[in-house]
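Inspection log for the structure reproduced underneath, given as structure tokens.
A protein chain is absent from this complex, but the other protein chains hold their places.
For clarity, chains are labelled A and B in written order, and residue numbers in each chain start from 1.
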Amino acid sequence: MKVLFGTTARLSFAALLAAAVAISPLAAQEPTRLRMTVLGGVGAGDGTVGAIKAWNDANPDIQVDLELQSDELNWQATAPTTMFASSDGPDLSWWWCSPSFQYKEMIAAGLLAPLDEIYANGGYPEGTIQYFTEPDGHKYGVNTDVVWTPYVYYNKKIFTDLGLTPPTTWDELYAIAAKVREAGFQPMVTLYDYGMVNHLPDGLMMRSWTQEEYNALLRNWSPDSTEAERAFKWTDPNSVRIFQTLKDIVDKGLAADGFAGIIDDEVAKSMFTSGKAAMYQTGSWGGAGMLEQDQFEVGYFYYPPINEVAYGPVGSWVPNCYIAFNRDKQDAAKKVIAFLASRDGALAYAKASGLTIGRTDVDAAALAEFLKPMVAQMGADVAQMGAPALYESSVPSDILNTLKRTVGEVLTGVITPEQAGEAMQAAYEDARSR
Amino acid sequence: MTASAPSGTREAVPPVIPATHSRRSLTARFRQNGHWYLFLAPAVLLLVAFMGLPLYRSLELSLFEWKGLLPRKWVGLENFERLFRDRYFWSALSHTIVFAISATVGTVGLGLLLAIAISRRVPGHGIFRFAFYLPVMLPMTVVAALWARIYEPNYGLLNSALNAIGLGFLAQPWLGSLDLALPSIIAVCIWQYAGFPMIVLLAAIEGIPEELHQAVTLDGATEWDRMRYLIIPMIWPVLVSISVIQIIFSLKVFDIVWVMTKGGPAESSSVLGTYLYRRAFEQQEYGYASAVAVAMFAVIFTVTYLYYRLTKVDAVEF
Partner (left out) sequence: MTTRTSFRFTGRLLVVGVLLLWLVVQVYPIVFLFFTSLKTDPQILSTPFALPFPPQLSNYAAVIEGGRTNQSILVYFFNSVVVTVGTLVLLLAVSSLAGYALARGRFPGSAATQQLFLLALAVPVHVLLIPIYFFFGELGLRNNLLGLILLYTTLGLPFTTILMRSYFVSFPRELEEAARIDGCSRFGTFWRVVLPVSRGALASMAIINVGWVWSELFFGLVLLDKLGVRTLPLAIAAYKPSSMAQQTSVGELFAIMSLTVLPMIVFYFVFQKQIRKGMTAGAVK
């Protein structure tokens, strides 16, 4: 009975297989359906929706179903270990290709498909290519857009009424803060959790470290770092100055009252848009939405440079990326990403998101057609000033978290800038010994 | 209905199984008792699958280093050694204890005063009783999100109100202040939950026989004496019991802190629940976070179990 059943089963399986082969030309007309995840509610979500729509309209044979994720923090923090690793996970995704978002772990676990061929046609700046090249020689992510952190948006009406102009030094900025306070406004509002303790120090590093220091201190936490790199320390004067500037931002009244309680960007944003605060600090991703205001005109400036020798005037953040998962449909997923990364895909993304794209081979005229003048200007700035990787995208999550905590303690006066430098140096030495 | 009921009226533990049982065969015993196992099966199954097993896995995971994707690495007791040296863990633990004690003293103390006041049949006592319990019914996430907006320093209700009545100098950056964040959260907890001990204590006070009140009045006692020598001693067991319940409940605090400050600023309001959550789900240190969970388990389990053993949980009336 058992044998008979086994034979029957095998026979019917063979018959099914034959039938499947026979009807397969017919089946090919059914579109391949891919599942893609993206964080909604931010520019990247808007951009990806626009670019995927362009793909779906032009490619009936491969259709992408986009799943927008709502909660920024939860989804970003947990998706790799759960959604991406699970057998019913998506085929491709928008993601942060940085160590603090488990990008390296996903590569090590074999979750991602290499995307080398997409880079073959060029079009990316050298810094981006270096950033995405892994020790195994492959590239597993494709950059979507360029994001900068050190922007301050300001209310032009308040500035004009008080006779203020954008500052070029920190002291000028502190003087502006004092005048703004005198006039009854809050000076600078910013999200505390990810802004003040994370992106703010990121931007300050660019302005305090020399290029040599910068390159060394983004790497020398690693057990593989060289002795020469390790000669640069968090306790050096230029490192401590990062924390000193943070302390000054509070002590000299630039940060809004109760700044450490603003854990919701909505609160920061609404204080700025309702005219209660003169300046709002967020990254370039805020630009598209922020620059359109009914009540008043918005301008922007960069954090003032601290000294002449600092590494470039501004920094950028390249890890915003697309990834394809190492699953059955990875070939189709790669085709979609090849489009997203192409000139047309990037322009569709820019049009929908209002963000500056990561490719450098798109002429300014084409971009200007899609972007608001001020955002296009931001893009031109990036092209001119280069795109080195930022701290956040270069260190592992435990070091990044030590930085966030340490910065928080400096901002709230728990520890001194010197102690903060020592705490970071200790975290580096701890990481090296592991 | 209370822990004050003399023990023995209702047994906490069923009597010892009669010796006759042991003489019968296993099958006979099962035939007689089998249905009880079926009655218990769904509950025991759920408890084993979703409580027992996870508990075991948590203990196990605390001995590993694991970020969720790659194979986990055995580290023995290293996580606990790290825990011991981790000042953020100690501060989260001390905040948790401060939170539990202050919230308990606050809710029970205020609840007691409200209960005594209302028990005096003041005009409108029905409305007071109704309104003071109302916040207890609200979901904590809503209460926390609402109060975060009330505390907001620039356009929040609290500072606006202080400015409006000329007390502007008292305006503070409540949740943004290192010293005020935790007390501000505790105040919200008291605001929400004072009604709970109030209702329970009110029932206890109303259970005091009228004759005792009359006897005290005949003695010419003042209101203070009445509270000190009659009410408090009579409701003492209930007072103790509700306090312990509040402590256990507060040690598990998470929602209110998570929604209001996420433990900030600079970890000044972090509690064990939020610390564990951030370590696990923001930093993917699942092994280390499990060690935090195990430490938390040790504290709360001991307190709770001792309490339930000491005060027979089962005496209750409907």
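The definition used in the following text is that contacts are C-beta pairs under 8 Å (C-beta built on N, C-alpha and C of every residue); 3 or more make two chains touch, one makes a residue touch a chain.
Just so you know, these numbers come straight off a predicted model, no measurement behind them.
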Selected residue (touches chain absent from view) among A:Lys276, A:Arg343 or A:Arg432: A:Lys276
Residue ranges of chain A at the interface with the undisplayed chain: 40-43, 45-46, 49, 67-75, 78-79, 82-83, 86, 266, 269-270, 273-274, 276, 285-286, 288-289, 292-293, 353-354
Residue numbers in chain B that touch the chain omitted from display: 1-3, 10-11, 13-18, 21, 29, 32-33, 35-40, 42-44, 46-47, 49-51, 53-55, 57-58, 61, 68, 114, 117-118, 120-124, 127-142, 145-147, 149-150, 155-157, 160-161, 164, 191, 195-196, 199-200, 203-204, 210, 213-214, 216-217, 223, 238, 241-242, 245, 251-252, 254-255, 258-259, 272-273, 276-277, 280-281, 286, 289-290, 293-294, 296-297, 300-301, 304-305, 308-309, 311-318
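Criterion: only the chains that are shown with their structure count from here on.
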Residue ranges of chain B touching chain A (in the complex, touch as defined): 67-70, 88, 148, 151-155, 172-178, 181, 261-262, 264-268, 281-285
Contacting residues of chain A [partner chain B, same complex]: 73-74, 77-78, 80-82, 85, 102, 105-106, 108-109, 111, 186, 192-193, 256-264, 267, 271, 274, 276-277, 397-398, 401, 405, 408-409, 411-414
